[in-house]
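For this view, one protein chain was removed and the others were kept in their places.
Now for chain A:
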């Protein structure tokens, strides 16, 4: 859980249609910060990618399981954790390298999935992943100007 003075804790059921709920919530919190519209869009994207991952991979797209989102806010950063109690992300996936450069001449090599974590790693200032007593938490933070 983010170590912040102001903390919002949300929980949704593991259905992809519910990601919009938390996306709108994080946009609301972002409106309290100095983040620019582009940064807010990117933060929303990162949150959605990680919540989608929890639903699709930790729970295999099965409804009826909890996904917990904690949004912490302090003067210097916004910290977000997304937790599930399903299958954890293998370390080789967490540590995977950036995808190879796209070659327009080789359609067979174009990937239709697997970009979510790369996007998050690229956009957030700090990213970590931990599992504790069956609870998997993806933690990410974004620095704020003040």
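Just so it is clear, a residue touches a chain if its C-beta (ideal position, glycine included) is under 8 Å from a C-beta of that chain, and two chains touch if they have at least 3 such contacts; residues count from 1.
What we mean here is this: contacts and distances are computed from a predicted model.
A chain of this complex does not appear here, and its UniProt-recorded name among "Peptide ABC transporter", "Multiple sugar transport system permease protein", "Anti-sigma factor antagonist" or "Hydrogenase" is "Anti-sigma factor antagonist". Which of A:26, A:48 or A:89 touches the hidden chain is settled by the complete complex: it is A:48. For chain A, the list of residues touching the undisplayed chain reads 15-17, 19-20, 23, 38, 41-42, 44-45, 48-49, 52, 55-56, 101-102, 104, 107-108, 110-113, 115-116, 118-119, 122-123.
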